[in-house]
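Each remark here refers to the structure printed beneath this line.
Complex shown without one protein chain; remaining protein chains in place.
Chain lettering (A and B) follows the sequence in which the chains are written, and residue indices restart at 1 in each chain.
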Amino acid sequence: MSIRPIEVPKWGLTMEEGTLSRWLIEAGQPFSKGDELCEIETSKIANALEAPFDGVLRRILVQPGVTLPVGALLAVAAPTEVDDAAIDAWLAARQGAAPVPMSTTDAVAPAPAAAMPERRVVSVNPAPQGLPASAGVPAALRGQTTDSVSATSHALRLAQREEIDLSRVCGSGRDGRISVADIEQAVQAAGGQLLMQNPSRPSVERGDDSAVAATPIARRLARSGGIDLRDCRATGSRGRVCRADVEALMGRAGASAAAGQPAGQESGRFEQPMSAMRRTIAARLQSSKQQAPHYRVCMDMDLEGLLELKDTLNRAAPALKLSVNDLMIKAAAHALMAVPQLNAQYDAQRQVVTRFADADIAVAVAIDGGLITPIIPAANRRSLAEISDMMRDLVTRAQAGTLRPSEFQGGSFSISNLGMYGVSQFDAIINPPQVAILAMGAAEQRAVVRDGEICARRQLTVSLSSDHRVIDGALAATFLCELRRLVETPALLMV
Amino acid sequence: MSIKSFREALNEALWQEMERDHRVVLMGEDIRGGNGGSAGEVEAYGGVLGVTKGLWSRFGSSRVIDTPITESALLGMAAGSAVTGLRPVADLMFMDFFGVSHDMLYNQAAKFRYMFGGKARTPMVVRGMIGAGYGAGAQHSQSPYNIFATTPGLKVVVPSSPYDAKGLLIQAIRDDDPVVFCEHKTLYKLEGEVPDEPYTIPFGTARYTREGDDVTIIALAAMVQQANIVADKLAAEGISVEVVDPRTISPLDEQSILESVEWTGRVVIVDESAARVGFAHDVAALIASRGFHALKAPIELVTPPHTPVPFAPSLEQAWVPNAARIEAAVRKVLEA
Partner (left out) sequence: MPDKHGLLKAYRKMREIREFEERLHVENTTGEIPGFLHLYTGQEAIAVGVCEHLTDRDYIGSTHRGHGHCIAKGCDLNGMMAEIYGKETGLCRGKGGSMHIADLERGMLGANAIVGGAPPLAVGAALSAKTLETGGVAVSFTGDGGSNQGLVFEAMNMAVVLQLPVIFVFENNGYGEGTGHDYAVGSRDIAGRAAGFGLPAVKVDGTDFFAVYGAMETAVARARSRQGPSVIEAVAMRWHGHYEGDAMLYRAVGEVAELRANHDPLALFLKRVEGVIPQEDIDAVDREVAQAIDEAVARARAANPPAADQVFTDVYVDY
């Protein structure tokens, strides 16, 4: 037995730091493996740190309110026979490599175990420079792999993507060949986490059934009951797993379902871990808001002409069933041809803006548990009928969860429409690596002044969020002008 | 390193191993050719498709042994000599002939080590041709490697390129277990870069001929070329295809197969051996049981129909899986 550290643990994929909220044990007290030592909060959760071994808490190093990175030293445990001088020496030796503790935060409330108080974590240290694709590869494994390592094809690719030096990974295969599983094991053993991202596929973890179409209630029930939706029959509407399907499985599972009930499930409260889709959305949009300096430019647009055109077309060809959305997509596509700087993607790392000849317009679609952005490729070259049909098909398949990756990844511009909810105006967050997004509100009757007179006109308000690194205000305004021109004189869409 | 054909690569492997180890002995029908004819001391064949050409001239009748057309005795002699000190490479000519010889491989050589409590070592290689495409008819066009692979105690090798052929044959000869080495007859003229010096390729290691993200194709022997054609064609459409060539089916590189499936989530397996109970079905079961959660679509199998190999070229072409059928399967698995 010797001097052992108590460190900030890594809870979850993206946790990088934690704030000590309070100690549950005092210096000098003995503890057993599994005892709760202290409470730590992150931006997502608050949890208690369980002792990883038996010991005696000898020195508390961090006071409540302090935020530290994962792996930082919180306290020291050692048998009572070990004297303080030895602990000092151990600390001194370790301090050489210790991370700098961050400053205390403001608004510290001593958190009782049950509540999830609002936290504002202010960190002084900026994010580590040169963060690779996955933030989770420990430094001990980082590096370049030389050619002479025996590894599977995917292991080599993973090492290249994540900048892992395979000479530091143990291979369990034939003749010491390194597999993906070996790398995962090595990373985990070193305290890290790997994000296995195939660019063509959304990341799907083992055990993740978020891709299964299910009613919201079925999904909640399955989660709390420890049931995997993929194991359920789907007898609900639109081919979804419904409550009865989950209950059928829970009935069979019996005791195991009950055992799967997480602790702390009191009536009226549901703990719901974030699904992979939610986590992805969260990460992407947070990064977008943080990285891209968003600003918005709004404009009201008169819709009388557009609505008349829509009605005329729908009457003449009832099979069309055009919507305002379809027309707005076409108008936006034409506007992008006129102001092509907004039809682009920005690569911040390489400092390159890529313009596109065609407008691949991504349209935000709400689905169970999240949202997805299927793309109308080359919308500028498509007729209204085509756009309308494609939108219908994409929305259906989006909600059924059967979109192909190529159908929702990419795009040069996005449109988001909350008009159907009666929202008059809102601001959307840019979909990286695009440089702008158009948010549309509801078409509504408004009292406006025309030719000195107040009259009732149907209008809507759009809000264009742009990335000021690439798009200046005048350009954004120019785009909206062009868009309005097309919207208010929709015959121009035929040109 | 130089460009060699698949046939030349095999010949070189045999040559170099026979130089290195005096215990390596070739036996088979007409691996020299010309014994007992009226022409005198000639090498009349050097193997029916020329794989063993030149070896008799170099090594003589004691190391390159032509046998009568008696496959049972041929494989039995190989098994008996392997377990008593030689390292025979028996040429079965067409793997279709395993029917008349199989006991010596199936019940004897494959099982010696196990039945005798670990005390026997049977370092023999049985080489033979597989594959359809030359109009050779129903009894000379089969690929029964699935049958060999189902027998515990045998190792089964199915190379697809000249580089693999040489490295794997040398490995087979140096291996201390019975190895069945299946050479696709339509690949003999295939050329590729092959190192001039001897080298080995470990069994149980697959090779990816294409890397990709959207779909995995698993293929063997001549089907690998077809899969590559499909991959290259679809690349132009922005569909990224990964082609996995297991190279040996016993031992099988399960890990490389599963890693690819976990990456792409969509699999097409193309196999010339059987419409049922074949290599494709074995791999599909592996994926279904160990890679199920990674799958985004059902597994697609592309195999011949459950019929003998027909003779007429129009029929034979319809029988053998080809790039068009593989492509259709890939598109299907992408739509699912």
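Note that a contact is a pair of C-beta atoms (placed from the backbone, for glycine too) under 8 Å apart; a residue touches a chain by one contact, two chains touch by 3 or more.
Predicted, not measured: the structure shown is a model, and the values here were computed from it.
*Asks:* Among the chains included here, which ones are touched by the excluded chain in the whole complex?
*Replies:* Listed by label, the shown chains it touches are B.
*Asks:* Which of these, B:33, B:47, B:76 or B:159, touches the one chain of the complex that we don't see?
*Replies:* The one listed residue touching the chain not shown is B:76.
*Asks:* Determine which one of B:155, B:207, B:266 or B:281 touches the chain that has been left out.
*Replies:* The missing chain is touched by B:155.
*Asks:* Could you tell which one of B:57, B:84, B:139 or B:307 touches the chain left off the display?
*Replies:* From the options B:57, B:84, B:139 or B:307, the contact with the absent chain belongs to B:84.
*Asks:* Taking the full complex into account, find the residue in B:49, B:120 or B:138 that is in contact with the omitted chain.
*Replies:* Touching the chain that is not displayed is residue B:120.
*Asks:* At which residues does subunit B meet the chain that is not included here?
*Replies:* 23, 25, 62-63, 65, 67-68, 70, 72-86, 88, 103-104, 107-108, 112-121, 152-153, 155, 175-177, 204, 251
Here, only the chains that are shown with their structure count from here on.
*Asks:* Contact residues on subunit B for subunit A in the complex?
*Replies:* 202, 204-205, 208, 211, 213-214, 238, 240, 255-256, 259-260, 262-265, 293-294, 296, 334-335
*Asks:* Which residues of subunit A touch subunit B in the complex?
*Replies:* Checking each residue of subunit A against subunit B gives 152-155, 157, 173-175, 177, 179-181, 198-201, 204, 206-207, 230, 404-406.
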